[in-house]
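One structure is given here, and the rest of the page talks about it.
The other protein chains are all here in position, but one chain of the complex has been omitted.
Chain lettering (A, B and C) follows the sequence in which the chains are written, and residue indices restart at 1 in each chain.
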Amino acid sequence: MIGGDLNHGIYALMLSLVAGTPLLLASLCCTPMRKIAAQALPLAAISALLASFLVPSYVLVEVPWFFMSGRMGLDDTGRIFLCVSAFIWLLAALSGRNQVDNDPENNRFNGFFLAAMAGNFGLILAQDMLGYYLFFALMSFSAYGLVVHKGTEEAHRAGRSYLVFVMIGEVALFLALVILADSANGLLLEDLIGVTIHPFVLVLLFIGFGIKIGALPFHVWMPTSYQAVPAPAAAALAGAMVNAGLLGWLRFIPLGEVVSPAGSLLFIVAGGLAALYGVIIGLNRKRAGTILAYSSISQMGIMTVIFGLGLTGLDAGDHAAFILILYAVHHSLAKSSLFLGYGVLANRKGPLSKWHIAGLLLPSLSLAGMPLTSGAVSKVGFKELTNFVGEPWLVLSGFFLPITAVGTTLLVLHFIRVVRHCEGSEKTGSTSGPGAWIASLLAVSLAIWLWPAVQIHVDYSIAAAKLWQSLWPIVTGGLLFWAWRRCVRRREIEARPFVRDINTIQGHCSGFDWWKKLHQVIGGIEEELKEHEVERRNNLVPYKSFSWFLRQEMKSIYSFNGVASTVKVLISGLSGSGYAGIDFFLRKTEKIMGRWTVVGLSYVLLCILFFFFLG
Amino acid sequence: MITNTLYSLCGLVLFAMGLFALFACSHLLRKILAVNIMSAGVFLVLVAAAYRPLGAGEVDPVPHAMVLTGIVVSVSVTALALILACRVQETSNLSISRNGLKVNDEEGSGG
Amino acid sequence: MSFDSPTWIVCPIILPLIAGLLCFLFRKNTFFIALFASLANLLSVAILLWQFLLLGPMRYSMGGWQAPLGISLRMHGPTILMLLMTAVSGLGITLYARGYFSFRIAAPKRVGRHERQERFFWPLWLLLMTALNALFLSADIFNLYVTLELVTVSAAALAALSGKPASQIAAFRYLLVSLLGSLSYLLGVVFVYKTYGVLDLQMLRQVASPGPGLQAALALMTLGLLLKTALFPLHFWLPPAHANALAPVSAILSGLVVKGSFYILFVLWFDIFASSISQNALNLMGVLGTGAIIWGSVQAIRQQRLKLLVAYSTISQLGYLFIAFPLALRGDGGQGAWAAVAFMVLAHAFAKSAMFMAAGTIFLHMGHDRIKDLTGVRKCLPLTSFAYAIAGVNLMGLPPSGGFIAKWLLLSSSLTSSQWWWSVVIMTGSLLASIYVFRVVSRLFVIPAGKSICACRPHSPLLEWPALVLAMIALLLGLIAPYPLLILETDTLVSCLLLGGGL
Partner (left out) sequence: MIWQGWLLVFILLSSFLPGIIIFALPEEKYRLRTSLNLFGAGIKLVFILIMNIGIYYGYNYEIRLPLIQGVELLLNADPLSALFATLSSVLWLLTTIYAVGYLEDSPNRSHFFGYFSLCVTVTIAIALAGNLVTFLLFYEMLTLATYPLIIHRGTPQALRAGRNYLIYTLGGGAVFLFAVVWLQTITGPAYFSAAGFSPLLVETHRTALVSIFILLLMGVGVKAALVPLHGWLPQAMVAPAPVSALLHAVAVVKAGAFGIVRIVLDVYGIDNMSRLNLFPLLTVASSVTIIWGSIRALQQDNLKRLLAFSTVSQVSYIALGMSLADQPLAVIGGLVHLVHQGLMKITLFFCAGNLAETLGIHRISEMKGVARRMPLTMAAFSIGALGMIGIPPTVGFVSKWYMGLGALAMDNWWVLAILAGSSLLNACYFLPILTSAWFAKQERPWPEERRFNRFETRLMLLVPPVITAIIVIVAGAVANAQISPLAWVRFILREYGL
């Protein structure tokens, strides 16, 4: 027994250390011992990685006193997410330690980096709603520090739009949580099982977590932020933190427990649109971070679709949950690898070598669904899911998936081309060592082979027919890309900071006239949003015209102030210029009342009055 | 009985006249006199009140005592009023007989 | 003379009278005579209070002569309260006057004049005290007339004491108005005597019955007393008289003298002729009171001189006393109004005396009383400023002052008797009061950066402490509210259960 207790204690300690280590290190950043924290940056993620392998599922840490009672534990879903996240954070930390070493602000960077890490780990472990919310908030707000880290005008703008959306997400989540807690009669995640979820809550959750994963109307922050953050942080942002949104959906809308046709429609439509939209806009962007962000939007769109499919039925839900996790792992590894690679290559001197190109191509094609990569496995899983769900969503596997695959291929090729051209243009400090990148490449290529649970899908995906199914969109995409590049006049891609894409679009996209109009419309909306942001920033007092309007309103509404000012005049002894008339009247009346004749009259009058009144 | 009522009425008329003079005249001395006439009127009414119908016993002594007291009070008050009037005339630059009393509230200073 | 001998009742009259006469005789040490008299007065009132609580109301015929020819004194609850008020305020005023005159005499200019003023002040003040005490103790309406005249004479002389033209004119006017009032009252007395043939208050209460004679008598007496109480619109004489007098005199006039005539009025309306008063007349009183509250406050607000402001505030505060009229004699609200009047009178007496004392001290130090130049007085006169502010709290009727209790009772009776409009008047009055109080207080308490605005001349503590103590008494009157009520209640007249229990 004692041994058992001891073991349990150790596991509990390990569990606590998962989020605790980064938090402790983050607080060290505020003390003179900040150098230690900077050195120990990777250590923070290692404890999480260890825990994800060692701590068994039954270990639960209950802290009833903490923040309306908290519970931490590591279930199967959490374990996968924790493992992947910890790995990505580890790589990001390793590359980040080198990259921001000579940055004067590196201490601040480390602090926010660690806090975001703690948030990310904590939310994976959280087994109660508020714990999830707490760590989610910690992660989201800390990531702001990463977004604005570079301190450029552009970074601040990105940070601002990031913050706006984070706030909207927080509020939506808050509302959703309140309603869920009310209907579930408990705060633990397991209380949610069997609870009917109001469609309104679904919408709120869609907004709250959708913002994190860049679901369609709420993706605006993503491209700017991905472009603005330093590459290591971007890897963490795109690889680990986006998953918090997916995990949130999985936690709060437990697939396999909930069926919601309306919800599935919402998720599938929004996801499908995002998948296409991300590709279309991404092709028109000229900076690597932005392009990757749109790729993320697109990929996350696909995952949203998977989630939506999971909402169509109970069995489908179970199925979809697994596919979703698989897809998420695949995307995280690939995307973080791309960012890490971009971080290595952005500041290189000289042209790219073959190896570099190959290193970029591996995760890129994996994203596109190249056979024998995790991408292919995931896409096959997606197809199985649509087959399982059946009509009306069967159409997705027939048209939607190949189209997105083609699009993704185009997009990643576009990305590689951009990276080739942006020699030494990004000022991200010194170039980081390639070690982390290489590790991530290994993970991309090996992960699915080492993951026992997905072997069925893997086997399935390497059947010959499937291989071709996965391959043709990539070939098509490659051919299209080649054709596009031939059509477009060769020109140096401008890579100066903050290019207003819409202004240069005509020169670049002459080959694709048919979507120029569409793009202009969409780009116009985005510009609009940006303009709005700029305006908001220029006036530190926000919404100036609105404020003017309010002030006018105040003047008319505030009749109480009118009373107050009258009293003020009274207080100043009525001597103000505008009230001389009243003052004069009062003085005169008082004088007249003092005349003997008037006194006599009032005396007699009152005498008579009293005489009669007394009767 | 009639005489008694006559006295009383007479006293009231005196009182009313004094009242009118007090309010209408601005001269200080006149005002003092008006007050005196008023008190005389009151005393007259009071004396009339002492009247007892024939055969109802002696005259009521209480009003007389009151009148005597009243006269004493009246005399002393008149003396004070006169002194004050003189003082007012001495110290103020106002021409009492013409303009009457003028107290300027706004400029009046305390101390 | 044992402690429960009825003879003690003459002490509040005799002692100040003798002291006053002695003050005429001796030129030196008059202050100590006055102080002694004030203390002895307080002591004898205390003994009377003790007797009263032990034995209840009493009557005393002077020299054994019975009414109607003799002079009889009576003592009941309201009397005791008024005597206490006079004695306590009187002691404070005596002490303050000492500080005031010695400060003035210490000034290099016009020493002789100031000395002369002091010499006349003491006997007149003691005579006034005598007259007031006698007034409160009188048991028949003619004696009330005599004491009223005594009050008038001494008060008018006091008002003229400052010697300035303005004050003499004001005093003369005051005297004339008072005479008119007294004569009017006397005529009413005559009517009463003609109608009923009695003068004694107790007997009158028994025989009084409604009729034209009583109507005329009461109308005349009321008008006379209203003139002396300076109820709007007959208040014209009060502000100049009170504002132009010397500070201790202002305190006496505003704090005590107006209460004398009001006391008579109140006794007549609610004790003697209560059964023959119609609601219309009471409402008329209320209307006049409303006028006084509003008009007095507005005039106070527009004054530029401190003492005039305080004087006008007296007019406004006196209005509250008349608001109580329509509320009394109506359902169970009546007793509340009774007590309200008692608290109002007491609190106003203390607070207003304190306020005039404070104003006088400020005038002495600043050399003027222009309100707009009073900024920062707290710096050199902290106690005085506090006294003024605390007295102001009373006038505003903020808790726990006596004014608050009075206003509470008035509000409560107006709401229980469904006459809510009076409560609107009361609230308006308090708000206006807060305006004129804070007009001054906010200046007194702001200490501007830079140089001090008034040179702090050394002065005796007597100049500051009496005002503060009186203001504190007014403030804490609310906390000792059960005791005045106990005194009122012991009387047969107010037999209601005003006490909240516990005592």
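Basically, a residue touches a chain if its C-beta (ideal position, glycine included) is under 8 Å from a C-beta of that chain, and two chains touch if they have at least 3 such contacts.
In this text, all values refer to a predicted model and were calculated from it rather than measured experimentally.
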Contact set of the excluded chain (shown chains only): A, C
Touch with the omitted chain, as defined above, among C:Ala134, C:Leu246 or C:Val393: C:Val393
Among A:Met33, A:Leu54, A:Met68 or A:Ile608, the residue in touch with the chain that has been omitted: A:Met68
Touching residue (missing chain; options C:Ala337, C:Ala391 or C:Ile405): C:Ile405
Positions on subunit C where the hidden chain makes contact: 339, 378, 382, 393, 396, 398-400, 404-405, 407-409, 411-412, 415-416, 423, 427, 430-431, 434, 438, 442, 445-449, 478-479, 481-482, 485, 497-503
Where the unshown chain meets subunit A, residue by residue: 30, 64-69, 130, 133-134, 137, 141, 144-145, 148, 151, 156, 159-160, 163, 167-168, 170-172, 174-175, 178-179, 181-182, 540-543, 547, 550-551, 557-558, 560-561, 564, 567-568, 571
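We adopt the following convention: only the chains that are shown with their structure count from here on.
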Chain contact topology (line, ring, star, complete or other): complete
Selected pair, greater C-beta contact count between A-C and A-B: A-C
Subunit A: positions in contact with at least two other chains: 587, 590, 594, 599, 603
Multi-partner residues of subunit B (at least 2 other chains): 19, 22, 103, 105-106
Residues of subunit B touching subunit C in the complex: 8, 15, 19, 22, 28, 31-32, 35, 38-39, 41-42, 45-46, 49, 60-63, 65-66, 69-70, 73, 76-77, 80-81, 84-85, 87-88, 91-94, 101-111
Of all residues in subunit A, those that touch subunit B in their complex: 587, 590-591, 594, 596-597, 599-601, 603-604
Contacting residues of subunit B [partner subunit A, same complex]: 19-20, 22-24, 26, 100, 103, 105-106
